[in-house]
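What you see is the complex with one protein chain gone and the rest in place.
The block that comes next holds chain A.
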Amino acid sequence: MANIFGNTDNDNSAVLWDYLFNVDEGRKNLGGEMPVIVYRMLEYSMRDVLTSMYGKEKMIEIIRSAGEKTGREFYSRCLDGSLPLNDFLAQVQQKLIDLKIGILRFEKFDEETGHAVLTVSEDLDCSGFPSIGETVCNYDEGFLAGILKAYTKKEYIVVEIDCWGTGERVCRFDAKVVLDK
């Protein structure tokens, strides 16, 4: 007999957000926080496995897509999209600090074209990372694009141009509106 109440362990209808909460009840002793290293172990092992299975390009696409999905969800659950632009940007900045994701700083935001240049210091994904000659914050690219797309209702593409992985000390992202999708 089918469970008419739904929401069981086997319920395939659970969406991303359903997996993220109720942590305090589940981790009464250990709590809701953990070292960044654990997050990174998950992320970079995932990158390795995905690269070996599908190639680097596909791995980046998958990670970026995951970031974008989270960004959209984060927008709808944690951010007030009714705020005017400047207030919204300030809100995003504060949320990323509150959740210890990183210190978001804007260097440019052209209201007419939507073009933005922003940095994330002490980024969760790569701060302290060795210089390997390439950017690694593809998840952040997707995450920021997801937020910007959801807020502006425009198609955004976000590219990381500086990263700890390329020898920088902050991650810098270039966000542009895609005119012809």
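The working rule: a residue touches a chain if its C-beta (ideal position, glycine included) is under 8 Å from a C-beta of that chain, and two chains touch if they have at least 3 such contacts; residues count from 1.
Following the convention adopted for this analysis, contacts and distances are computed from a predicted model.
Student: Which of the following names does UniProt give to the chain that is not shown: "Protein-glutamine gamma-glutamyltransferase", "NADH-quinone oxidoreductase subunit A", "Diguanylate cyclase (GGDEF)-like protein" or "MptD family putative ECF transporter S component"?
Tutor: Of the names offered in "Protein-glutamine gamma-glutamyltransferase", "NADH-quinone oxidoreductase subunit A", "Diguanylate cyclase (GGDEF)-like protein" or "MptD family putative ECF transporter S component", the absent chain's UniProt record gives "Diguanylate cyclase (GGDEF)-like protein".
Student: Given that one chain is not shown, which residue among A:46, A:103 or A:177 touches it?
Tutor: A:103
Student: What residue numbers in chain A mark contact with the hidden partner chain?
Tutor: Where chain A meets the chain not shown: residues 86-87, 89-90, 93-94, 97, 103, 105-109, 117, 119, 121-122, 131, 133, 162, 166-170, 172.
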